[in-house]
Every structure is written in structure tokens, then in C-alpha cells.
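Note that one protein chain is taken out, while the other chains of the complex remain in position.
Each chain carries a letter (A, B and C) given by its place in the written order, and its residues are counted from 1.
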Amino acid sequence: MGIEFRSDVTVELVRANASDADVVFAARVSTVGEQSLEDVDADPQRSVGLINYLMRDRHGSPFEHNSMTFFVKAPIFVWREHMRHRIASYNEESARYRELLPVFYVPSHERPLVQSGKPGAYEFHPGTPAQSELVERTIQESCTAAYSGYLEMLEAGVAREVARMVLPVTIYSSAYVTMNARALMNFLSLRRKVEGSYFVSYPQREIEMVAEVYEDHFAQLMPLTHSAFNEHGRVAP
Amino acid sequence: MGIEFRSDVTVELVRANASDADVVFAARVSTVGEQSLEDVDADPQRSVGLINYLMRDRHGSPFEHNSMTFFVKAPIFVWREHMRHRIASYNEESARYRELLPVFYVPSHERPLVQSGKPGAYEFHPGTPAQSELVERTIQESCTAAYSGYLEMLEAGVAREVARMVLPVTIYSSAYVTMNARALMNFLSLRRKVEGSYFVSYPQREIEMVAEVYEDHFAQLMPLTHSAFNEHGRVAP
Amino acid sequence: MGIEFRSDVTVELVRANASDADVVFAARVSTVGEQSLEDVDADPQRSVGLINYLMRDRHGSPFEHNSMTFFVKAPIFVWREHMRHRIASYNEESARYRELLPVFYVPSHERPLVQSGKPGAYEFHPGTPAQSELVERTIQESCTAAYSGYLEMLEAGVAREVARMVLPVTIYSSAYVTMNARALMNFLSLRRKVEGSYFVSYPQREIEMVAEVYEDHFAQLMPLTHSAFNEHGRVAP
Partner (left out) sequence: MGIEFRSDVTVELVRANASDADVVFAARVSTVGEQSLEDVDADPQRSVGLINYLMRDRHGSPFEHNSMTFFVKAPIFVWREHMRHRIASYNEESARYRELLPVFYVPSHERPLVQSGKPGAYEFHPGTPAQSELVERTIQESCTAAYSGYLEMLEAGVAREVARMVLPVTIYSSAYVTMNARALMNFLSLRRKVEGSYFVSYPQREIEMVAEVYEDHFAQLMPLTHSAFNEHGRVAP
């Protein structure tokens, strides 16, 4: 049945309509009446200053007039966290409409497996070789057995929406995700743990892997906005 | 390990601040300037008329000044659909913070197991005894094995957020859900299939079971609003 | 002081990332597993069919992965209605940061001035010449006097945010507005009165003028989506 185990996530930028210039344009309409557009264009330093000012004083709306659409493949337990972010648009693969493929996430050997500390502030540490081996073997056996049961039910004519009940949350699912820069910064502030952040976050490693690729694309599309975000404690405006 | 299989969902109304009178009050502020509050109170028929008018002409905002909080236990595949409704507040049990209990959903014998028809408009039919038996046995065996692997990893010191990867989407999870009447009507219009609806929906049976209890509470709390919703094609205003 | 009276609104499409193909792509991820992308491209009729199906059965999320940004000049009383639409992004000219220009809206001679009928379902009729003349003269005199008081206070050193208190709601203000197609269809369903709509709306003429230009751009950018919207009662999915 060609079962596959992977330790990564896929994040592709499908389409974007997002640039620092859009932020400056939108802000000029509302906040910076005295400044003329020609001045902004002529003097990039003023754009830097304006974007920094907007970020620092939480004028968030100029960061909304843009959009980024990603195609993401990630395990279901990541999607469960991702979709708690309500200021975003989602179209996820439906296990009611299609048969899910046998692709499952299993932690890589670098992924810390052991937690310590208090709820809400767990620290993670590498597992022992025995723990690593146990995790890998248990996930592989469990997923293989579950997918086999899934196929057996489908072959017996059971509806997809019923058969899928046995599938584990580590199976991969795909979705389109569209966010604007303001929503994305909020996502990044909660789903990455970065030194120097005003708020400390404790994201699960697997959603952080998605967040890292989002952030790379964001930094390329909107470098001034991204810098300002970092300079002001990674707090979404 | 005391594994449990159930075929129901739990929906309790925890708290509500919701009545038809609130709708009338809110509407009076904006839309019905000529009518005095005393008149409304003195004449219940006018409240009926006003609420019907608001529903029919889609003046939706008067239906937002209220809230209903539910405590719900349902399988994860139901939560996955539920949380696509973004105009709602959620606090769900976290498998990162606590060990999930071994309680799993398995379809009852009445639950249709076989689908026919085109995508987006599936019809469902009862399974044969052999299909029923297969579904029940496969889910029970698969969940038992998965939970056993989960426990084994926990006992070996693996972090909860890693061990849970093997758990199937049919395991139960609990959450607090808060919605206002407008959001709830939208939920009901999409998650129940009711004769006479202007739009036809094809909800999965298990989320419909949640929707049914929501609707019972809603009908008791806001009977005039609920009637108007039904009379106007079950379209959320 | 160069006061200006106008009877129109300005709506420019600043930027768009919106096409029917995006809808089809997003829908394919979730709802139409069986259909391959090559098929869709090869057969435009299938795109038509898919978009119609999504609209009819209210699969709304595929219509969210796009964005349209408009630059709009309209009187403040229009903005007051516009900003009740919360699924949109706004950056409006701020009278705290800049001096507003003396440009005011006055109804054209074609604009019906007299209402009849019940609240919520007013009908509008042309005014008599005397009524037209009264409206034009009163608005012009009142705006001229108010703006003169505004300037006098500014020249005396009074803060802009205080001086603006005398300005009438018919003064023009500018804003950036960004919406996706789903939000825009909701706006159009409420802010235009079109024969054949499932729901009857009674928008004020001036916001309808904005809606008309939005709709022209939308129809050009996403012709299949726009057609499906019209064919299915102009109800946003």
C-alpha cells in the first residue's frame, strides 16, 4: 500500500499580493496626511521610519491591505492548532470527499522528545536512543495498522467519512491558507519561539516548522515590515 | 486500561444570556424608531412581527447581543469541522497539557454507513450487518492498539505532545464553545439537514448530533427567534 | 476657500489578486478530490459547473483566497454604513491628522428625495423642483458656514480633532478598502437593490453608487463567480 513516513512539512507560496509599499500607501491615506507620496518614494528612509512608527504604536490596519496564499501539507495535529487562528482563510482536503493518502509524520531524530517544567512553559530535551526507537516504531506500527483498517473498510463499501475515524492525527492533510501580514505576524508571534520577543511562546515544534517557512516568505516579500516586527518585540500591531 | 466506546455526543448549556427581548431591545435602538418600548412590552404580537421582519430582511446585528456557552464532548473529527466556524469562541482540551482519556466514538447500529451519489450531495444508507460488524470491530481494535501505544510512550517518558500523534480522530475531546444567536443560526443552517431549508446541507451525522442539541437549547431560550429562523428558510440573517 | 460640491463617488481599483481560477484551485483542495487540475484547465465548462455548485451549496471558503483593494472617496454618511461590514480592511483619512478638504456631497437632480412606505421598506420618489432647490440650497449654505467655522477655529490654533466637530456628515472622506470576493458578495447583496435577488435590500442610494463600481470591477476580475452569484439569488455563499 506504499505507506510513507516523513519528518517535514511542505509550505509553498502559491500567490502573494504583498509589499512594503502597500503599507506605506495605506498608512498615508489615514495617518500621515502631511507627507506626500512623492516624498516617500524619493526617500526610502522615510518608509522605514513610517513602518517602524506604525509597528511601534500599533497602527495595525495598514498591514491588512495585502494577502499571501500558501499551500501547506502538515499533520492533522498541526492543522488543529493552525485553525484556531480565525483571521485567515482555509480550504483543507476533505476526508469525506477523498481517500486520504498513507503519508504520516514521525519525529526526526533531532526532534526533542522529552518535556520538563510546568504546564505552559515546558522545556524540551532530546530523547534517549531507546525513546527515539520506541517513538519511531510505535508510530510506524500504529499508523500502518490503522491505515490497513481504513482500506479494509473502504473496500467493504463503507463511506469515507466513517472509515476515516481510525486514522491518527499524525496523518498528513493539505490546505490552502490565505492571510494578510497583520494576521501572519500574530501567527508568528505565537507559533515561533524567538529570542528577544516581548512575549514568550511555547509552540509545538511541528507548527513552528510551518511558521518558519511562512516567515521566510514574509521577510522576502515585505523586508521593512519584517524588520520592524523583529525590532519591536515581535508583537503583532 | 478501561477503554470506552460510545456512540453519542455530550452537549450541556453552561451559561446563557440570550432572550427574544434582547433582540427587540437592540433592534429598537436602530431600526424601529417610531415604536416605544412600552408598546412592545404591552403587545407581544409586535415582538413577533419585529423579529420576523428582522429575519426576513436580514437585519442580522440585533441577533448578536447575546451569548450561549456550551460544554461539548465530541470526537476530534467533529471538532475539526466545528472549528471552521470562526465567529465563535473555543477552549478545547489540550493533548499537550493533559493525558487524553481512552474514550472513542464508534457509530451506532442506526448510523448509515454507506454513501452514494455525487460529491457534495451524498446520500447515506444503512450498512449490511457485515459492514456494521466490520466497522465496529475495526474501530475498536484500531483504537485499542493506538491507545496502548500512546500509554507505552507516555510511560517511557515521551512528551504528551509526541505520544498523542498515534491517537485516532475518533477519540473524544472536550471544549467550551461560546456563540451568539446569529453565529449559531449560521452553524445550524450548515450543520443540519432540515426539510424546507432554502439551502440544502449535507452535514456529517456526528456534527449534526451536536447541532441538534444546540438547536433545542436555542429554541428554549429564544423561541420567537427560533420560529422566525424556521419560517424564513433557516437562513441566518 | 474653494469649496466644492459634487454628486458622485470615486471608486478606483488599486490592486487585485482575484480570479475565477483561484476559486477552482482552492475548491479542488477540499471538495473535489476526484477531479484533476488538468481536467479543469482543459474544460472550462467544468469550472463553470464547479463554481456554480460552490455558490449554490454555500461552500463559501474557496471564495476567500483572493483580495481586492479599492481607493474610495465618499461622504462620511456612506462610510458610516460601509464600516459596519466587519470582514474588510480599512484605512480612512483621519481628521485628527490632516485638515479635511472642503468637498461636499449634494444629491443630483436625479436622486429621489421623498420617501414613502413602512420603515425598512421605504420607496423613494423624485422631489418637486421646490424640494430639489431647498435641498441643494440648504446643503450648500450649511456646509459653507460649517467649513468656515472649521477654518476659523484652525486658524485660531484649535486642534484639528476639535475643530472638525462642526463638519457635516456629507463631507467627503477617502479610504483604502480591501475585501475578498466572499465579503464583497455579502456587501453587494445588502447594498444593491437588484431584481431577482432572493433577499430584498433597501440600501441608501449613495452607498449603492459605491457598490455598483465595486460590482463592475468584480465582474471583470471574476466573471464566472459573478455570474454564479447572480444566478443563485445574489446570496453570498
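To be clear about the criterion, a contact is a pair of C-beta atoms (placed from the backbone, for glycine too) under 8 Å apart; a residue touches a chain by one contact, two chains touch by 3 or more.
No experiment lies behind these values; they were computed from the predicted model shown.
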| item | value |
| --- | --- |
| Residue ranges of chain A at the interface with the undisplayed chain | 31-34, 53, 57-59, 61, 84, 119-121, 190, 198-202, 235 |
| Residues from chain C at the interface with the omitted partner, ascending | 75-77, 79-80, 83-84, 86, 90, 95-97, 105-107, 111-115, 119-120, 122, 124, 127, 130-131, 134-135, 138-139, 141-143, 145-146, 149, 152-153, 156-170, 204 |
| For chain B, residues in touch with the removed chain | 14-17, 22, 25-27, 29-34, 61-62, 64-67, 69, 71, 89-94, 97-99, 174-176, 178, 180 |
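Here, only the chains that are shown with their structure count from here on.
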| item | value |
| --- | --- |
| Cα superposition angle of chain A on its copy chain B, in degrees to the nearest 5 | 180 |
| Between chain C and chain A, distance of the C-alpha-averaged centres to the nearest whole Å | 33 |
| Intercentroid distance (Cα basis), chain B paired with chain A, Å | 26 |
| Sites on chain B at which at least two other chains make contact | 84, 119-120 |
